[in-house]
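Structure record follows, encoded as structure tokens.
In this view, the complex is presented without one of its protein chains, the others remaining in place.
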Amino acid sequence: MHPSPDIGIWIGALLTLGIFSFLYGDNPYYKFCEALFVGVSAGHWFVTLFWTVFVAKLIRNVGIGLNTFITEGFSAGLSDYLHWSYIFGGVLGFLMLLRLFPKIGWISRWSLAFVVGTTSGYFFINYLVSNGLRQIEKSILSLGAEFWFGNLILVVGTFCGLIYFFFSKEHKGAFGGLARVGIWFLMITFGASFGYTVMSRMSLLIGRMDYLFGTWLGMIG
Amino acid sequence: MRRVMPFTIVTVTGLFMLVQYFIPREEFEWLYEWTLDWIIVIGCFAMLLGLWSMTYVSVSKVRRKIPGWGYNVITLAGLFFVLIVGFVPGQASLVRGSAFMHLFEYIYIPVQASMFSLLAFYIASAAYRAFRARTILATILLVSAIIIMLRLVPLGPLSAVNQWLANFILTVPNMAAKRAFWIGVGLGATATALKIMLGIERTYMGRD
Amino acid sequence: MDRYSVKMRKLQAFVFFLLFSSIVIFPPDKAFAQEEAEMPASPTQVEASDTPNDNGHSITVKWKLSADDGAGKNNVVVYEVLRSDSPEGEFELRGMVPAGESVFEDQGAKDKQSPNYLPSHKQFYYKVRAKGDGIQSESLVSAPAYAYGQWFHTGKFPVFVAVIAFSAFALAFINLARKGKELYVRPLAGIEAVDEAIGRATEMGKPILYIIGLGSADMIATIASFTILSRVAKKTAEYQTPILIPCYDAVVMAVAQETVKAAYMEAGRPDIYKEENIFFLTSMQFAYVAGVNGIMLRERPATNFYLGKFYAESLILAETGSVAGSIQISGTDEIAQIPFFVAATDYTLIGEELYAASAYLGREPVLLGTLKGQDWGKAVVIISLILGAIAASLHFQFFLDLFRVQL
Partner (left out) sequence: MDNGKSNLYDWMMNLDRRWVYLVIGVVVTLTAIAPFKVPVYVTPEVRNIYNFVESMEPGEVLMIGVDYAPEAMAELHPMNYAITRQCFAKGIKLLLCCLHQNGPGMVEQVIAQVSKEYDKVNGVDYVYLGYKPYPAITILAMGQNFRIPFPEDYYGTSLDSLPMMRNIVNFDNVQAIINISAGSATEYWINYANGRYNAKLAIGVTGVMTSDYYPFLQSGQIFGIIGGMKGAAEYEDLAEKGGYISRKKDQLTAFKSMPIQTTTHIVVILFIVLGNVGYFMSKKVK
């Protein structure tokens, strides 16, 4: 049993025990770790975004654009729109900040509109192609192939599943029967993924145990 | 101006993203990458907004001495300590081994990992308390989960049977249900995206 | 390129290899070996044209195989494709293709600084060299060709049809709904419980907790959650029950505040709308869950709504909620989290049901119309599934290609 000398490991281990103490109940030790984590994580998230996005994308590109204006004159600067055009991104981002001032807060809707508009156009195509067409392409299976039994169940399963997600007709009679088979298939799948998730969560716990008993206290391994 | 403009922006940008998918020309490809970069930049400002709101709430709680304000002090302390350590050394703070990364390694990762490992305890308690075979559907979910979990338990001769069953569940019904689910979600999401683009769905913008 | 033509190409290569090796290993007669190797016939009809469906910067070169490739002296090993700016100019090697093949794509880069830059709209001349072992013969120079970006990607035509058809279905039903036609939507168990759940909260004088999930404002699941929040908020305004909404994303917080404010105004109770009940907690997954757990155990809400995008934290929320003894209505399109919601909450909206819930709750003509559009889309999918299975078992290749999308 030879506990590790590294102060960082000790901090990590004490925080780990603090979080585990929540299992016993909401207590000051846990509240301390939670509060510290909330502050540190928000700060970390903002610093990382600041350097990797704000500086790396906005400031750098606008800087390059500006010095093409200064060094190579106005016309060359204009043609280098690849870089200085990021200023619009910055402006829209700044408009978002105006939310804080109730009087002119409505202007922030423009940047929100830009974000929502662009992503909805992207989602429209993305979902239609990857969830719609691609899945249909993969669900068309020949029943004459050597593994026809599996294919038959696959086709029946997908068919009944789709019937379950049909909203225009009450789930009654034969139609209701098909929908029932569909939800059965769904429940088998959810059960399987529940079983899988138990294994992956346990391996997370094993990882923490290795950290506490191995890296920190040096009892095993 | 306040009402009409946002929705025209939504429709214009939405239709542009839709149309550019079909046009492989270079200018459209560049415009596509350019707009996605803008959204990341806007996200960065939104993060600043969130940070401001959190600080404002915490500071007001501390000033008004609401019970538990001590923890808000710790949150603010943690936040500003990270900000200082993150900004002072400049971009170098993101390099491995910097104080900022040490904070990440010794505070953020252990707590995040411990939070995740709590799930192992919660799954066990959900299995015992919430996981009831109330209906036929819940029973199917239960049996299927146990078959998959039994693969890890040595059952001697029974293991082969259990293995075959688990394999069948994973190969055939599993894929069929996931396909039906994805097609359903796909069409639902496409319809919602269409409603947003055409300005029919407006709740996300709120009304005043 | 599906598996069928891949097998054909493998077959060709194998037959050719067999033929080629048989000549080398058992030469027909001694005399052949001493004779000095002859020059293979040159490839003919070299044509260059822009590669379709791309952003320019690439030219496709086609030619007729050399007479001595696969027949005659059969001593062609590889074809070399050369390019130059002018017919007489100096030709540079652009790539090699094994014998038996007659197509080559000269792929250039679009970035000016890169050495492999191939500008669009610039004339290029090509010629193809058939190489035996050491000896080669060249074709005539091709007519000039230049690369350019197309205005329409023909490979994506099935998507184009799908977009038009889908939008037509949806818009048609929206108009029908606007003209007041009665559109039926089957009841959803989870949503029927909403009124009862809010009523319970009012009786117990406890707040309602509404979690919009970890998604950002533009995610489809989050937007569906906003629509449902707007109706739940109208109910809480009528029943004067407080509604707590801890947020994970700043933009979602902003939108949630506006949605609830608008709902309170519609219900005629702007006075009891409290903006501080809708606040930003943190944008870290597990710090957020820890914070929400704290709220659940302290405020003891009577009803919890988990509607939107959820990840691994869904089980912690549902489990803590059941400890606090609240009625829980959940809904997400994240397939990995649905088993936990089904196991630990009272009602669960599975995937598309979350999207349908907003239509069912509000019964607004527009929402019902698009839901009908979706159902018709599903009907088309179901029919094409059955036809597809039949076509596939009888090997109708044409039908299968309808759904093939080249990206």
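The chains carry the letters A, B and C, assigned in the order they are written, with residues numbered from 1 in each.
Here is the rule we go by: contacts are C-beta pairs under 8 Å (C-beta built on N, C-alpha and C of every residue); 3 or more make two chains touch, one makes a residue touch a chain.
Since we're looking at a predicted model, the values are computed, not measured.
Novice: Need a quick check: the contact residues on chain A for the chain that isn't drawn.
Specialist: 23-25, 147, 150, 192-193, 196-200, 202-203, 205-207, 209-210, 213, 219-221
Novice: Where does chain B touch the missing chain, residue by residue?
Specialist: Interface residues of chain B facing the absent chain: 120-121, 123-125, 127-129, 131-133, 142, 145-146, 149-155, 159-160, 163, 167, 170-172, 174-175, 178.
Note that in this section only the chains that are shown with their structure count from here on.
Novice: Which category does the touching pattern between chains fall into here: line, ring, star, complete, or other?
Specialist: complete
Novice: From the C-alpha centre of chain B to that of chain C, how far is it in Å?
Specialist: Here the centre of chain C sits 18 Å away from the centre of chain B.
Novice: Quick check: how many Å separate the C-alpha centres of chain A and chain C?
Specialist: 16
Novice: Can you list every residue of chain B that touches 2 or more other chains, as numbers and ranges?
Specialist: As it turns out, chain B has residues touching two or more other chains at 18, 21, 43, 46-47, 49-50, 54, 111-112, 115-116, 118-119, 123, 138, 141, 145, 178, 181, 183-185, 187, 189-190, 193-194, 196, 204-205, 208.
Novice: Touching at least two other chains at once: which residues of chain C meet that condition?
Specialist: Touching at least two other chains: 159, 163, 166, 217-218, 220, 251, 254-255, 281-284, 286, 290, 335, 339-340, 342-343, 350-352, 356, 371, 374, 377-378, 381.
Novice: Give every residue of chain A touching chain B within the complex, in rising order.
Specialist: Residue list for chain A touching chain B: 8-9, 11-13, 15-16, 19-20, 22-23, 31-55, 57-58, 82, 85-86, 88-90, 92-94, 96-97, 99-100, 106, 109-125, 127-128, 130-132, 135-136, 138-139, 150, 153-162, 164-165, 182-192, 194-199, 201-202, 204-205, 207-208, 211.
Novice: Touching chain B in the complex: which residues of chain C?
Specialist: Against chain B, the touching part of chain C is residues 53-57, 110, 120, 149-153, 156, 159-160, 163, 166-167, 170, 174, 216-218, 220, 222-224, 226-227, 230, 249-251, 253-255, 257-259, 261-262, 265, 276, 279-286, 289-290, 312, 315-316, 318-319, 322, 333, 335, 339-340, 342-344, 350-352, 354-356, 366-367, 370-371, 373-374, 377-378, 381.
Novice: Hey, which residues of chain B end up touching chain C in the complex?
Specialist: That would be residues 18, 21-29, 43, 46-47, 49-50, 53-54, 57, 111-112, 115-116, 118-119, 122-123, 125-126, 129-131, 138, 141, 145, 178, 181, 183-185, 187-196, 200-201, 203-208 of chain B.
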